[in-house]
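First comes the structure, then the notes that go with it.
Presenting chain A:
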Amino acid sequence: MTTPLLDVENLTISYRIGKRWIPAVRDFHLQLAPGHVVGLVGESGSGKSTVALALMRYLSSNGRVESGGRLAFAGEDLLSKSAAEMRSIWARRVKLVPQNAGAALNPSLKIGAQVIEVLYAAMGIGGAEAEQAVLGMFHDVNLVDPEKVADRYPHELSGGMQQRVVIAMALITNPELLILDEPTTGLDVTTEAVILDLVRGLMAERDTGVIYITHNLGVVAQLCERVLVLYAGEIMEEAPVDQLYAQPRHPYSLGLLNSVPRLGQSKADSRLHSISGNPPALAQLSSGCVFADRCEFVIDKCRVDKPPLEQLGDGRAVRCFRWEEVDASFLDPSVETSYQSSFHGDGEEQPGRQIDNEVGDKLMRVTDLKKHFPVAKSLGDWLRGKTPAPIRAVDGVNLTLGAGQTLGLVGESGSGKTTLSRLIIGLQERSGGQLELLGMDIRNSVRERSPDVLSKLQMVFQNPQNSLNPYLSVRQALRRPLVKLRDMTPAQAEAEVSELLRRVNLREDYADRFPDELSGGEKQRVVIARAFASDPDLIICDEPVSALDVSVQSAVLNLLARLQEEHGTAYLFISHDLAVVGYLSDVIAVMYLGQLFEVGAASDLFQPPYHPYTEALVSAIPVADPEHKAERMLLHDVLPSAQHLPSGCRFHTRCPRKIGAVCEEEAPPWREVDAGHAIRCHIPLEELSAQQRSFLRPEEIG
Partner candidate 1 sequence: MNPSSFGRQIAALRRFAGVLLRHPQSALGTALVFFFLFVAVFGAQLAPYANPNDQSHAPRVSPTMDIGALQLGEHPFGTDRLGRDVYSRVILGAGSIFRIAGLGTLISVLVGSAVGLYMGYRGGWFDELLGRVIDALLAIPALLLALVLVGIIRNLDFEIGSWQAELADNVVLLVIAVLYVPVVARVARSSALDIKTREFVEAAEIRGEPTYYIIFREILPSVIPALVVEASLRFSYAIFLVASLGFLGFGARPPSPDWGLMVNENRGGFYQLTPWALDFPALAIAILVIAVNLMSDGIRRAVQKGN
Partner candidate 2 sequence: MKKQIKASASDFSRRDFLQVFAAGAATAVGTIALDIAPLANIAGAQDSTLRIAWLTPATLDPRSASGDSEIAILNALYDYLIETDAAANLAPRLASSWDLSDDGLTYTLQIREDATWHDGSPVTVDDVLWTVQWHQDSESTVASLLSSVESIAAGEGNTVVITLGESNPDFLYNLTDNKFVILKSGAENIGEAFNGSGPFRLEELIPGDRAILSANADYWGGAPSIGGLEFIFFDDQQAGIAAVQGGTADGILRLDNSSFLGFGADVNFNTSDIPTSGHHLARLRADRAPGDDVRVRQAFKLATDRDAIWERVQLGFGAVGKDSPIGPAFGQYFLAEADVPPRDPAAAAALLAEAGYPDGLDMTLHVPNSGTWPDLAIAFAAQWEEAGIRVEIQLEDENSYWVEDWMQVDLGVTGWGARPIPQLYLDLAYHSEAPWNESHYSDARVDELIELARSSLDQAERTAAYKEIQQILLDSGPVVVPYFFAQFMVLASHVSGVALHPFAGRTNFGGASLG
């Protein structure tokens, strides 16, 4: 390594809380050479964003870098720079891409003008030259039709395009160091895949040093060379990426890696590993190891002495007394019984065709379910006497769900999966189709449903923050459905509250807590307890873990799996994370623009043949395994509008395997792969299978 681009030693960053300065990040160090990528991994609160800001000397006024550390950028000491010097460094040499690209763009300026302004401010380049440079940069970040994009306002772009613009804006000054702070969080996997691809390409070309901050271990595996694992403001482990994944040396790294379900892993095979407890509060750090309270390898010494960051050679370092003993075999996965599942095809094209489940009782049957949102007439529509086409969010969905099964629903945002779930739960009124629960016809809206039906259908929401009324205690939140839907007396309800808490692994005294006294995972447990309170037959889980940290996520998934086992409750599980869906589901349905395109058992779905859309989704997943460097099938265009649907096969505008005019003209037929697995595509199954197998590397074909 020549002169490192970034050389950080012994950096401590503090925040003022009240009148005290609390060290939020302690003893941080980092070396980065030009053209290399370092990943910074940690859960929320680990201090990773604080590090990003501190490296740029961009902390807010209540934060400061403590003296004694070193922060050198290309050999220059950044800590001694004046504000004016820092500004010139920010303008050209160091760039930050924040998580929320929308907020980083000025909503009242056209995209092109904003980027030109950056270029002008940094290098004094203006006029036609700047315009050319910007359009070139837009092309480099794979923005289709750069001229058109430059002429738009931020709100006219999709999230993925906005993120690309912000990356272009950062790269246009050809910076030496680029810090990406969760640039793909909140984006669809398909979009994420495109952006990761882009970043990888650009790094190689430009010799830029990159710090990539994320909580997603999959992303790190795909992109980075070295990884720093951060916990509660301290580096737990530092290692080349392949070594970390192959043999993590810190219990925290080990826990993190094992709490993420791998694609194909199922609840039937094993429980996920989870890290119990919560990260410590900044103000209450003990003198010992910050991870001691959650560690499965903890010994008494850990609680008293802080382990040093031990150098293991080969660029590896770990902060643990027992690193030599850390081993995956220490964690014990348990095996669960499996559940059967079923589906039936789309009735619109093949009426009368039902692939019914032979095993288990039929719990719910959805027939030709539709939701069309009317679009208000514009002035032009009035003048022309036209009624605008409705937005067809859900457009003829057929599904059958067996008792005690999990049906996974996947698709990009905008595919209609959330609308579908809201139609079933009754929060939105359907425009057409039938809904049967245990053979009973279910009324449109929750308001019209009997308490009996209401008690059978419950929901777990995406955002635990908003799922509990902040002004009601856990007890009040849990008691209400018991009294309301199970006709319990207050005394009975009181007893049942404790039982519910016990079932979701919360202590009884949590009953008197209020939501702001609970962590995100604890809140989600309460929400799950509340959903189970009415003893439902079906719980709709709309992205129940996507707002949770990785370590918490696995515990909630385990909980859901265990409760299903105990109660025989069916789940309709919605997630954009295929691995999560795959882990919990018996049957998976793939949704695109309001229709199902593939339905199959979870074990079959990730194997060829699959629908080209499923294929794209699968290949976009950043797998938490640096060995897995598959070719990606990228979907570049954005999702078409549900108001102006493409003709023929709705996927034809983006389909990489489009075979010709037939795709644009005719709706594709359902093709049955085997019992319970069907694909809606014009391509014959054998052909599809052959193409897809050749696309994968041989060893991946199971």
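For anyone wondering why these and not others, all candidates are chains of the complex that A comes from, given by their letters.
FYI, contacts are C-beta pairs under 8 Å (C-beta built on N, C-alpha and C of every residue); 3 or more make two chains touch, one makes a residue touch a chain; residues count from 1.
What you see is a predicted model; the values in this text were computed from it and never measured.
Visitor: With reference to the defined contact criterion, which of 1 or 2 touches chain A in this complex?
Guide: 1
Visitor: Quick check on the complex: what are the chain A residues that touch candidate 1?
Guide: Touching candidate 1: residues 425-427, 446-447, 449, 451, 454, 457-459, 461-463, 466-473, 475, 480-481, 484-485, 512-514, 527, 530, 534 of chain A.
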